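Here is the structure we will look at.
Up next is chain A:
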Amino acid sequence: MTAILDIQDVRKSYGSYAALKGVSLSVNQGEFIALVGPSGCGKTTLLKQIAGFEEPDTGRIAIAGADMAGVPAAKRPTSMVFQKLALFPHMTVAENIGFPLKLRRTDTAEIKKRVGQMIELMQLKGEYLTRYPRQLSGGEQQRVALARSMVSAPKLLLLDEPLSALDVKLKKVLQAELKRLHRSVGVTFVHVTHDLEEAMMLADRICVMRDGAILQLGTPADIYYRPAGSFVSGFIGETNLLPITISERTSSGLIYQAADIVDTDGRIAADLVAGKVAKGPALLMLRPELLRVLPPGETADGAIAAEVTEMFGKGGTVQYRARTPGGQMLVVEIPGTSSLPMRIGDKVRLGFTKKDIYVFGVEA
Partner candidate 1 sequence: MADEVPRSWRDPDLLIKALPTVLLQTTCFLAPLVMTFLLTFQRSRNFQLQWSWDLWTWTDVFSKPHYWTILGHTIFMAAATVAICLIIAFPIAYGLATRFKAWENEIKVLITFAFITDATLKIYGWALFLDKNGMANYALSSIGLPPEMVAFLYTDWATLLGMVYSLSAFAIFTLYLSISNIDRSLILAAYDAGAGKFRAHWEVTLPLCKPGIWAGSVLIFLLSVGAFLEPKVLGGGKSPMSAELIRQTFETRVNWPLGAALTLVLMVVSVFIVLLFSRLIGLKRAGLAA
Partner candidate 2 sequence: MTKSWYSDLPQYYQRQIKAAGLDEAGLTRRRLLKGMAATAGVAMAGLSSRPSQAASQMTYMCWEGYNDPRIIDPFRKANDVEIAFDLIVDSPGGFAKLQAGASREVDLVSSDMPWITRLGPAGLAQELNPADYADVYATFYDQFKPPFEPLLNEGKTIGVATRWGWVGPCVNTDLTKPEIWKSYDPVFDDANKGKICVMDWGDWPILPMALHAGIDPYQELDQNALEETRKVLRAMFKNTRTLVADLTQAQKGLLDGSLLGCIGAGSYLTSAVRKQGHKNIIAVVPEPKNGLKQGIIWVEATAILKDTDQPELAQKLLKHVVSKESGHVLSLLDSTCNVVTNKAVEALYTPEERDILQADYMWTAWDNSQMHRIAPNIDDMLAIWQEELAAAQ
């Protein structure tokens, strides 16, 4: 597979403030990459370097094998969907969508045809063509913005949180739409979002950023179950992080002790450990849905004793909070059934399977 986008050690500072501190990233043809990270971590800045609105201080950006240094935005095979959509208020929907084609001196009949196709692809009504952007709803404007970005068949579609302003329901609809588009058009998407859930749903790979650097790049499952650290693990959903002490590293894994955990062998396989963990304190991650209530007598790879303190329904699932004798709070999520396995005040054992845990070092 060829890399459509290849970013190597890109750095960018605004005055003394370093917005990108050496970012390297390689994106494959046809891939859907999600860039996630808290606000201000440099996501938009990275997109700007790719789109060519700004030039990085150092580093290299190549698109389809061509070095982009000195190539202006207008000449790059990229197209951006802006956070605020940036539809031209003085142009009709048809003029907005046809604008990139007009700039490429496409003839009018061809523009009309392609705009028609885009309208269809975006499932917009034909009567909207003569309307102005402000006469459309938020979702419709979104589709027009997407249509404008895709009409010129870019190699790389850059989306800067285009869904962040929409209400939850519409967001879900458009997320599905994006996924559908990506499949049907086959363009490479680099989609910025601060919503990891959205990234999980849409992306082939997720790139988690923080403070101008990439923390982790991997599949949604990697990010979810094998996060590079507590920051990534806490970024999506809820998670249980239990302090452990690593007493020994062996070739096959490591040996650990933990106050609250009753483990059968006290060992963890090497593939369940994030790279840099050394001897000493570390964190053991257990996703809430991977804990289950052990009926009396039953055993598991590992178990934690705890007392249920809180309980609330979450639609299809029920979530519990429980406290270990050491004072650690745990979140447990189990599918909602008619008979509840535990009640507030119950003293229970929560079991887990060894392959479901993940260990990483304690970060600053």
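Selection rule: all candidates are chains of the complex that A comes from, given by their letters.
Basically, a residue touches a chain if its C-beta (ideal position, glycine included) is under 8 Å from a C-beta of that chain, and two chains touch if they have at least 3 such contacts; residues count from 1.
Nothing here was measured: the structure is a model prediction, and the numbers come from that model.
One candidate from 1 or 2 touches chain A in this complex, that being 1. Chain A makes touch with candidate 1 in their complex at residues 51-53, 72-75, 78-80, 82-84, 86-90, 99-100, 103-104, 132, 134, 148-149, 152.
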